[in-house]
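Left out: one protein chain. Kept in place: all the others.
What follows is chain A.
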Amino acid sequence: MNKFTAAFSKPHAAFVAFITAGDGDTAANLDALAAGGADVIELGMPFTDPMADGPAIQAANLRSLGAGTTTADVLQIATDFRARRPDIPLVLMGYANPMIRRGPEWFAQSAAKAGVDGVICVDIPPEEDDALGPALRDQGIAPIRLATPTTDAARLPQVLEGSQGFVYYVSVAGITGKQQAATASIEENVARIKQSTDLPVAVGFGVRTPEQAADIAKVADGVVVGSAFIDLVEKFGQDAPAKLQELTTAMVAAIKDARA
């Protein structure tokens, strides 16, 4: 059973936690998410031009780059986390340019060596899969694709083709961290996606509170939270780990209760 299958086979929906690499004490922050019970970790690769992100994650990208974070640093953070926590699936999430700068093969090999299980590249849709997808699959790394409210029935099979790990359903047509979609629409869309794939479906964008997470946990296989963690990292800096663990614990508890 691969790490993703294990993470999404629990009696409750998986909790997927996102933070940006190099923003704050990332190693301590990742350990806090893990200690709080996160089932999957998404580690954001900072980029100067995060076009799909809202103000919170944009600012995290700039703080990280401002602190001098390099691609080598991101890979080292992944390597070290993997050594401490061999069990939790680790996903790198970011934009195409930093991933393909030295060639997709270099990136896929480096990520594999760091123990990364999956990659979400926001601006490589299935139409441009050649730019990164084959290199990832060759290294046994899952290319995780995004599906959105605008992904209609005709297009969905193309999005699912070549997807591995899980499907990330972006619940709102918009940027990260803004508003949340109505639960009814999420339920309908998740059901629609699940009719076409055996992959688990995690839902993100705009999920900030345990209550929202619980609502989604009733209808999806996983819940992704990012901006709410980023806000804590910004606000509490070196003291963020305790706050991150606290929020993770609350999210996980709400998710576990959701299907009780």
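The rule we apply is simple: contacts are C-beta pairs under 8 Å (C-beta built on N, C-alpha and C of every residue); 3 or more make two chains touch, one makes a residue touch a chain; residues count from 1.
Quick note on the criterion: contacts and distances are computed from a predicted model.
Asker: So one subunit is absent here. Using its UniProt record, which name fits best from "Putative glutamine transport system permease protein GlnP", "Spermidine/putrescine import ATP-binding protein PotA", "Tryptophan synthase beta chain" or "Septum site-determining protein MinD"?
Answerer: "Tryptophan synthase beta chain"
Asker: Touching the hidden chain in the complete assembly: which of A:13, A:124 or A:214 does that?
Answerer: Counting the whole complex, the residue in contact with the absent chain is A:124.
Asker: In the complete assembly, which of A:90, A:175, A:193 or A:216 touches the absent chain?
Answerer: Once the missing chain is taken into account, the touching residue is A:175.
Asker: So one chain is hidden, and I want to know which residue out of A:35, A:62, A:112 or A:253 touches that hidden chain in the complete assembly.
Answerer: Of these options, the touching residue for the absent chain is A:62.
Asker: Out of A:6, A:27 or A:52, which is the one that touches the chain we can't see?
Answerer: Touching the chain that is not displayed is residue A:52.
Asker: With the missing chain put back, which residues of chain A would touch it? List them for me.
Answerer: So the residues of chain A touching the missing chain come out as 47-52, 54-55, 58, 62, 65, 70-71, 95-101, 122-125, 127-128, 131, 145-152, 155, 159, 170, 172-175, 178.
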